[in-house]
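Before I ask anything, let me first share the structure, which is written out below as structure tokens.
Note that one protein chain is taken out, while the other chains of the complex remain in position.
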Amino acid sequence: MNIITPTIKKLLETWLNEDIGRGDLTQLALNDDIVNAYWTSKQAGIFCGGDLVKYLYQSLDTSVIITLLKSDGDTMRAGERIIELSGPIPSLLAGERTALNIAMHLSGIATATKKLVSQLEGTGILLADTRKTTPGLRPLEKYAARCGGGINHRLGLDDAAMLKENHIAWSNGIAQSIQALRKSIPWTTKIIVEAETIEQAKEAASEGADGVLLDEMAPSQLQTLVPDLRKIAKKAAKEIIIEASGIDPKQIQKYAYTGVDIISTSAPITQSTWIDLSMRFSEHLPNK
Amino acid sequence: MNIITPTIKKLLETWLNEDIGRGDLTQLALNDDIVNAYWTSKQAGIFCGGDLVKYLYQSLDTSVIITLLKSDGDTMRAGERIIELSGPIPSLLAGERTALNIAMHLSGIATATKKLVSQLEGTGILLADTRKTTPGLRPLEKYAARCGGGINHRLGLDDAAMLKENHIAWSNGIAQSIQALRKSIPWTTKIIVEAETIEQAKEAASEGADGVLLDEMAPSQLQTLVPDLRKIAKKAAKEIIIEASGIDPKQIQKYAYTGVDIISTSAPITQSTWIDLSMRFSEHLPNK
Amino acid sequence: MNIITPTIKKLLETWLNEDIGRGDLTQLALNDDIVNAYWTSKQAGIFCGGDLVKYLYQSLDTSVIITLLKSDGDTMRAGERIIELSGPIPSLLAGERTALNIAMHLSGIATATKKLVSQLEGTGILLADTRKTTPGLRPLEKYAARCGGGINHRLGLDDAAMLKENHIAWSNGIAQSIQALRKSIPWTTKIIVEAETIEQAKEAASEGADGVLLDEMAPSQLQTLVPDLRKIAKKAAKEIIIEASGIDPKQIQKYAYTGVDIISTSAPITQSTWIDLSMRFSEHLPNK
Amino acid sequence: MNIITPTIKKLLETWLNEDIGRGDLTQLALNDDIVNAYWTSKQAGIFCGGDLVKYLYQSLDTSVIITLLKSDGDTMRAGERIIELSGPIPSLLAGERTALNIAMHLSGIATATKKLVSQLEGTGILLADTRKTTPGLRPLEKYAARCGGGINHRLGLDDAAMLKENHIAWSNGIAQSIQALRKSIPWTTKIIVEAETIEQAKEAASEGADGVLLDEMAPSQLQTLVPDLRKIAKKAAKEIIIEASGIDPKQIQKYAYTGVDIISTSAPITQSTWIDLSMRFSEHLPNK
Amino acid sequence: MNIITPTIKKLLETWLNEDIGRGDLTQLALNDDIVNAYWTSKQAGIFCGGDLVKYLYQSLDTSVIITLLKSDGDTMRAGERIIELSGPIPSLLAGERTALNIAMHLSGIATATKKLVSQLEGTGILLADTRKTTPGLRPLEKYAARCGGGINHRLGLDDAAMLKENHIAWSNGIAQSIQALRKSIPWTTKIIVEAETIEQAKEAASEGADGVLLDEMAPSQLQTLVPDLRKIAKKAAKEIIIEASGIDPKQIQKYAYTGVDIISTSAPITQSTWIDLSMRFSEHLPNK
Partner (left out) sequence: MNIITPTIKKLLETWLNEDIGRGDLTQLALNDDIVNAYWTSKQAGIFCGGDLVKYLYQSLDTSVIITLLKSDGDTMRAGERIIELSGPIPSLLAGERTALNIAMHLSGIATATKKLVSQLEGTGILLADTRKTTPGLRPLEKYAARCGGGINHRLGLDDAAMLKENHIAWSNGIAQSIQALRKSIPWTTKIIVEAETIEQAKEAASEGADGVLLDEMAPSQLQTLVPDLRKIAKKAAKEIIIEASGIDPKQIQKYAYTGVDIISTSAPITQSTWIDLSMRFSEHLPNK
């Protein structure tokens, strides 16, 4: 899926503007020479943000030329070259900070996701993100999670009807809520229930929920609950997706053999740190 | 400084929209009762984001009432109540995720800043942030840094003229650049030089720079360089602000007695993780 | 679901502006008296747009008071009063055309939807809309369809992964596409296949599609295909939603006993006409 | 007049975004081949929307090439080719629905307008639209009316000062209102009076209105009133434009010999249905 | 006409933002006391901008209370109080500069307009502005011109069809252009011709132009041309508005007896200077 949608284009222009403000004051001391530069990573990790950086620089100055040596999702070693650019010095410097900030942040998320995904390799369990995302960056942070090998949970409140703890508390119960939703939401949309207890999970399965989140349950609990839920769903002639959530990411391997389809965690987004990238200048081109 | 500027208002509405999208599907299963809720912290830390959460909820539904039990910058203990809210269930739930995401992210930054600031207590050295900020959130992340006891570096490329490594490389040298800038930038704006070498630092000081960044220098180097720079500046009848940058935050105390005015680091923003906050429901009010 | 989301608020302000432009020239001939007015329908039908009209007038002038005598989705008889308003004459007149245009257009859609829904009453088949909607009005036209008793199809290209005729033609086939999508789209999202042939429909069902659209098939074809698809899906331990599309709305009753879950049609949006509503003035209030 | 103004450009981007949302999920199953496609009409009618479709596709992907075989306002027969396109499959499919929706809606209006205009052929009477337009689409729906051979009424409340029924009721009478307006509106702007009675029409004419709307009057009434109004206007040394409004479009030919200059009706916009167009793929080009 | 349209509201918020930027830094030194302030004029003139100032302050802080002692268009003497305000100090100061800039600029235009209008008093000739307006401020500058007793020329290129020198040069002549326009522009819109020569003026009148601009003609020329044009128009049973343009404002009285209806000049907008207003603080209220 092409990440450069109209919404993302507008976002990138806003971000550029956030840094440039009323204009880059220091440009006044610079000449207009065309130079070559490159990006390099100071750490190993998963790269993310190349297409965004390319669009950002081109919206700043169409004469900047960018070659991506790594695609989003590629592994990068410490010291490796990632991007090569050439263009007028004032343009390269005016976009530098914003471009690096985007790629450093997103590469941090892709890298943290990859680490957890690796621990689930071979188990058939997918790693999903959550709606705990930095405000304004959700589509991009979820893209970074995909680049790290993860799968996305719903993108917003409009993307699936999910009965969470508080919804259940304030509605007329799981069964009635599922029936009410079935009649009012788009038929193309799934209904998912977050269960705090075994009883809630079983009710969700027997009422035909498309998915169930088992929140903060121990591996031992899951080992008996998961097959029970599959049986209940089968009886209702439904396939049910079972997700374990609220798990300490350090304990993730203990959940690898619980039979769940998906483990969701906000950690790659809320507990990750940036990957250190930097831009360096190589050689001087004759001014155009 | 009131953080709720017109720009921030628009940002908060955009963020709410990012989560709500075409509408909160699960609302269809909820009644409209007015309920009481509160926010609590699962970790100790510095709270940040209260005014933003208040504005966000009020732009969603003016009938939501919010009482901030903690002000931005206050210390919170694990388990402590931070905010009390009451309002219609659908509104409380529609704003929940976005509001928590904002406060969790900003409190993470404020808390990380505070930890470093504490290590400099009594030294007179201020801790400053950098322009390494999450795109779209700079004014708020810098606000969080202030709430954690830090001081802000420049807010954007238009906020001070700063000659960085690459500017010096591609300009006609420090002296000539300072003179050129002095004639072209607003007189109310400072000129700052990032020095990679002792010679650059001294040239900046003798040419009347308002500040100098000493990048990746060892404490021992600084101990002789800092007094030298002060002497050079005094000779030029100028006060110079001296900042140490590019420092491993774990080594920060080694820089406490180098005589610099400011230590800058991106770590509280790029290397921090979110503080875990959650919203709980307390009691049910009679529906209005 | 509350229809007045932040996006819709902005839309209503844009629409008001479209009519007012650089200002209502005729206001210069009016006094500022507070008057009572009401809306009445010239035709029977289903009303839709009341909350929108209310928000629109309040964004124009907070002193306008509106009482909705009909809720969205209510039946209205010819001549019946629908809304009562009072406020300054210039404000009532400045918002009149835009407010009426919204409600007349949406009531037309709700009414046309209701007519088709009535023909399916008792069959258990739901009537769904399509993505053939007037550009810029999709969320509201889909809301009107719900007010008329319909159910929504997906809201946009991001709302479910749907393999349509052209996707199948240009992809590597249904089976491989479903597998590829399963790994890349949010797990909370359904995969739906539009089948032009019986073979495509069966492949979709056996590969675990969440739904299948049977396009332009005759009732007789459906009567054998639908039970076949259910058997195939059951074998794959999946529930499948079966939709008939591309149907002449005049023939809809012939599809009532084909066993499909849903009939989709764009007709209530693309083939409907506006319901005629008008605003009249009743009595004069003493000027405030 | 070039329809692609800056306002329309922004609108088209918003519309594209409405459908694409957070990204076209199904693209993940498609390859990037360049293909040829074409648009065809399933019905006879007047085509409208070609330039809009062209701009829309180019704002989505500059590599899409579009050839318009029909200009806006051209007649199209059922089955005729209208547009030829080539470009990457994901781009052609991502813009398909929005582009078709625009052209189908506008062609419906142009076609309905043309039908009424044909009935007035040879009479010298012009057919005008009204301000009953779908919110957000007024400039385009009025453009479609022009493509169908109609003429536009005022574009908004700022485009001419028009005293309607309610304005007259709440002002100080027609004469005084015209005098007040004459002094306050731009001199380049016309003053028009909507008359419910013969007396109002005559007062408007003698006070120098630039135009008069005769609302819901029978052909026989008009046959005596129209020449009277022309005489009154001539006496005042003024030309007056006389419009008949509030007419059942089925009765339009009865008004052909009443001597009015213009007949206005909202029917081509509020009572028309979409023309059915579709996009088909022809041949496969070697991928670039 | 209420000047606070949705477009103007957005404009005022943009302007406030232009000054406040990332936040008013000096607020940090202020307390939150509620104080009384007032505006006073240092010069005599016509006041303009009161409603704008009121809306601006209320969009900044709803607790600010504003009393307008002068309405827009009122005469003010040097030293007179114009506005009284009370509110929290930081809010009063944050809006001060923007609010004053608006009113000083607009009052300058209103005052300059009034001076010219006074010179035409008793002649029946109206003074009109032009499209020479500061970009972004046209609706407000034209409002200021009205407050000074002027009348507006067309508001934009879409507001009347005006054949100017260059249009005539590049079209098929005046007669053919008027006929072409008559069929394509809204019937509610006037057609106006800018004539550089007597021949052009006469052609315009005989072809039924609604108005004619006589550009840079001497009073003596006008004295014979104006009655000629009226005769030609009368023969065509048309009223024609005759405007003199391109006049040195110092010579305006020489044109008072030429029989033209309107004299247009850009001088009150392009040649005026700001009226000096200032905000002063009176007394201190107990903090709320």
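Letters A, B, C, D and E mark the chains in the order given here, with residues in each chain numbered from 1 onward.
Operating definition for what follows: contacts are C-beta pairs under 8 Å (C-beta built on N, C-alpha and C of every residue); 3 or more make two chains touch, one makes a residue touch a chain.
Note that the structure is predicted; figures quoted are calculated from it, not measured.
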item: Sole contact to the chain not displayed, among E:M76, E:I89 or E:V260; value: E:I89
item: Chain not shown: contacting residue from A:L25, A:V53, A:I178 or A:L277; value: A:L25
item: Residue touching the undisplayed chain, where the options are E:R81, E:R97, E:K238 or E:K254; value: E:R97
item: Residues of chain A in contact with the chain not shown; value: 13, 16-17, 20, 22-25, 27-28, 59, 90
item: Interface residues of chain D (partner: the chain not displayed); value: 1-3, 5-7, 139, 155-156
item: For chain B, residues in touch with the removed chain; value: 1, 126, 128, 146, 151-155, 158-160, 162, 183-190, 192, 208, 210-211, 234, 237-239, 241, 243, 261-262
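The working rule: only the chains that are shown with their structure count from here on.
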item: D-E compared against A-D, more contacting pairs; value: D-E
item: Most remote chain, CA-based centroid, reference being chain B; value: D
item: Contacts with two or more other chains, residues of chain A listed in rising order; value: 1, 21-22, 155-156, 158-160, 162, 184-185, 189
